[in-house]
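All protein chains of the complex are present and in place, except for one that has been dropped.
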Amino acid sequence: MIIVMKAGATKKERDEVLKRIRELGYKPHVIHGSTRDVIGAIGDERGKAVLQKVESMHGVENVLPILQPYKLASKELKKEASLVRVNDQVCIGGQQLIVMAGPCSVESEEQIIESAIAVKAAGAQMLRGGAFKPRTSPYSFQGMEEEGLKLLAKAREVTGLPFVTEVINPETAELVAEYSDMLQIGARNAQNFALLKKVGQLKRPVLLKRGMSMTIQEFLMSAEYIMSEGNQSVILCERGIRTFETATRNTLDLSAIPVLKGKTHLPVVIDPSHGTGNHHYVAPMCYAAVAAGADGLMVEVHPDPENASSDGAQSLKPVKFAAMMEKLKLFAAAAGRTL
Amino acid sequence: MIIVMKAGATKKERDEVLKRIRELGYKPHVIHGSTRDVIGAIGDERGKAVLQKVESMHGVENVLPILQPYKLASKELKKEASLVRVNDQVCIGGQQLIVMAGPCSVESEEQIIESAIAVKAAGAQMLRGGAFKPRTSPYSFQGMEEEGLKLLAKAREVTGLPFVTEVINPETAELVAEYSDMLQIGARNAQNFALLKKVGQLKRPVLLKRGMSMTIQEFLMSAEYIMSEGNQSVILCERGIRTFETATRNTLDLSAIPVLKGKTHLPVVIDPSHGTGNHHYVAPMCYAAVAAGADGLMVEVHPDPENASSDGAQSLKPVKFAAMMEKLKLFAAAAGRTL
Amino acid sequence: MIIVMKAGATKKERDEVLKRIRELGYKPHVIHGSTRDVIGAIGDERGKAVLQKVESMHGVENVLPILQPYKLASKELKKEASLVRVNDQVCIGGQQLIVMAGPCSVESEEQIIESAIAVKAAGAQMLRGGAFKPRTSPYSFQGMEEEGLKLLAKAREVTGLPFVTEVINPETAELVAEYSDMLQIGARNAQNFALLKKVGQLKRPVLLKRGMSMTIQEFLMSAEYIMSEGNQSVILCERGIRTFETATRNTLDLSAIPVLKGKTHLPVVIDPSHGTGNHHYVAPMCYAAVAAGADGLMVEVHPDPENASSDGAQSLKPVKFAAMMEKLKLFAAAAGRTL
Partner (left out) sequence: MIIVMKAGATKKERDEVLKRIRELGYKPHVIHGSTRDVIGAIGDERGKAVLQKVESMHGVENVLPILQPYKLASKELKKEASLVRVNDQVCIGGQQLIVMAGPCSVESEEQIIESAIAVKAAGAQMLRGGAFKPRTSPYSFQGMEEEGLKLLAKAREVTGLPFVTEVINPETAELVAEYSDMLQIGARNAQNFALLKKVGQLKRPVLLKRGMSMTIQEFLMSAEYIMSEGNQSVILCERGIRTFETATRNTLDLSAIPVLKGKTHLPVVIDPSHGTGNHHYVAPMCYAAVAAGADGLMVEVHPDPENASSDGAQSLKPVKFAAMMEKLKLFAAAAGRTL
């Protein structure tokens, strides 16, 4: 922690800061500058509300943290990439690229089974589908709930594909975990800490979506919440951030891939469907994500997008998805990956 | 709903769209333009996933909604301003300006009672204080939980001030409602729909904070969630949005006041403490909020900010809060309000 | 300047950094931490591309600047507020609040004179009006150019009001300076450094608008460009920043007022017309700006907004402007200002 004193700070103010730093268990170290003093405080600054206890003191201009506030998610703790296993069937974070595909919402037995068969045929290794849906409007379709989970399980029986589905409430988290192979935390719940703690106590891998206005650091802090409760199987999913641009629903931040790869050992997956909100842009962004080093993709596929209950505009038809997967193999190969 | 056809759309594509519109229960109306056709679809477009069912059709360039997606929160439904009453003690949305003040977190009996006495003496009509704290880091202080609620109740006993406190989990919402006079939904939970539904079923007024990257429309949709469950006592609280600027913790959007006043009958309150993140900027933003037409303020006050467990840098000391309240009276008077 | 070394940096890497720091004219100072070293480098870091010469070295994690990069605009250099005088008629930055009002564009002799008379009658001390217009579309009205300047001069003759008008090109800057009393740099040219240097060489006060995605620090750096060429008469004008919110044209950042007042001695003026883009929101934002401590306002007023050549939607009619000015006096008084 570095404390920058104000240009005109008095000796008394500086001494107060030094005293406070020692009380907080740090070893202070003063650097006398030409216009101001700077104090280095040595010690672990994580897990304590230390910065603010100093930054509101008289004579202090600014306090700069040195360490990253996350530990378990950090590459400093664990250098090699983590592999997240789903039922000994699928392994995310390794050499093989993992594609999770399926409709936004489960709507009927026919729809989810047709989707599952189609995405499997095209090469996807996991099925996705929402049973509990977080919708901006209370008047929109809220999902089939437990009935949807049962249909997802049926689709798994038919195709053998494990599935990931969203959990939106601590009260129903265990129910969702019973049926599903992987839990998804949606962007709007990415800082719902009660929910993060809950899934941290469950025995299912968690796909954590980045919140719409979450920094990379906050994203890793939310992963840390899950991990600090005991669940180390966390997959990070970039799905677009909110910016001023309106030509796309969100702005897909693909540079998050190399940034995250530099900071954490957790696998990184990209969701270009929500990231762009437009099915025309999904395939190019899939190719780009793989080229940038993503470990996997999450893609919305619907047999009849025009009649989807949610997110039809960003869903691929099975035939387009299959064509995309075909071309994706070329990019996966260029990236040294198998698909 | 307006459907803009592509410049080169065929008659067949247009006819398909017309057919679909009729199937969805709307009356279509074609306007033949020089380069393209535009179709008006008459009917209530709220509460249905109608737009997307059309916008992914062949030949469609764009679908423009006409109506606002919220009803209960809308000024179209209810023209006069809503008054939200807290225990027949406080009324928010009327001629009197309401100030809620207190520490970010409850830390001890002494701290919360000292705070309550101080903010009451300075003229605040409500106490604020967090017992369940949503913190970015799992290693930060998470609040005193039920013990904190008890201390808030004690502070109320001593001072007579009703209090507002945050609810972060549907599982503990009823517990919080038992102790408190008003429930707060924090910015990070502003689209936690499970939580919104839950507080919509409770008998306590709700102070809903705007999410960090929430549009005004989404903000009103979250209010609509609470109202559609039966709880009409909702207060909207702007607390800063996330932008590129780093000189302040968030960018306080004071234009949200007149924008919201034009769209909804619900009261609007401003939180300059979180909005700026810096106690130096709190007083000017309080004055500005009142001048812009806010119905109330939420301000962090701490007897000893340098030792606060959270958000010390943005908390006012009691003496500064009292001075601010004194000057605020002048601006309240200029705005035609009492304090 | 603080250099944070990587956790695993070698002694050789650290020694290279120390050597480099000395070569660059700084005095290094090492703090040995438990997991990493931190190096303080004492010396003036402004005006040199020093940071980057260090931050790309092996073993360096991060370089943190300590000093602000601006000097002339800084409050550290000059503590008391600067007064910017326009023709010995108007003084901006003092106890009197200054209002500049008029149409977006000069359109005709009648229009500008009618506007000037109206804004003067309502209490404005300066006229505004565009002769050279920076328009997003090449097909939009580009302004009356020199003819417009002549009409502004005529309006000044009639009313005695000095005027401010925009300069958009170094090639015509002197022409604009000959006619006008104050030069305006628009938001889109706020980092047009060739233009900033040019107006820095002219003998007219400059109203510098903040760019749409400019941080406070960059804003002050643009002021520094003008000042470093010799022109100290700079007024900073906040006019809304670009965010994700679309309910307003821009998001007016009123917290910029106290932030700027803490960092610079230059006067701060607010433009709520561009800041909101909607005439309904202009009056409340004027009141709020004054309450927050603004030194002045820039307001668009047009005798016939529905037929304005530009920005009609955000222009006030003279009668509404007069009513606003009347109510503004109350807020000015509350803020300890005269109008």
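Letters A, B and C mark the chains as written, and numbering starts fresh at 1 in each.
Here is the rule we go by: a residue touches a chain if its C-beta (ideal position, glycine included) is under 8 Å from a C-beta of that chain, and two chains touch if they have at least 3 such contacts.
Since the model is a prediction, treat every value here as computed from it, not as a measurement.
Which of C:V38, C:L208, C:M221 or C:L339 touches the hidden chain is settled by the complete complex: it is C:M221. Across the interface with the omitted chain, chain B contributes residues 2, 4, 7, 29, 31-36, 38, 40, 42-44, 64, 66-67, 76, 242-244, 246. For chain C, the residues touching the chain absent from view are 20, 46-49, 52-57, 69-70, 134-141, 168-171, 188-189, 191-195, 197, 211-213, 218, 221, 224-225, 228-229, 242, 279, 305-313, 315.
Against the chain not shown here, chain A presents residues 213, 215-217, 241, 243-248, 251-259, 262, 275-276, 280-281, 284-285, 287-293, 327, 330-331, 333-335.
Here is the rule we go by: only the chains that are shown with their structure count from here on.
Because chain A and chain B share one sequence, their contact can be compared position by position; here over half of the interface residue numbers appear on both sides. The most distant chain from chain B, with centres taken as the mean of CA atoms, is C. Under the contact definition stated at the top, the residues of chain B that touch 2 or more other chains are 213.
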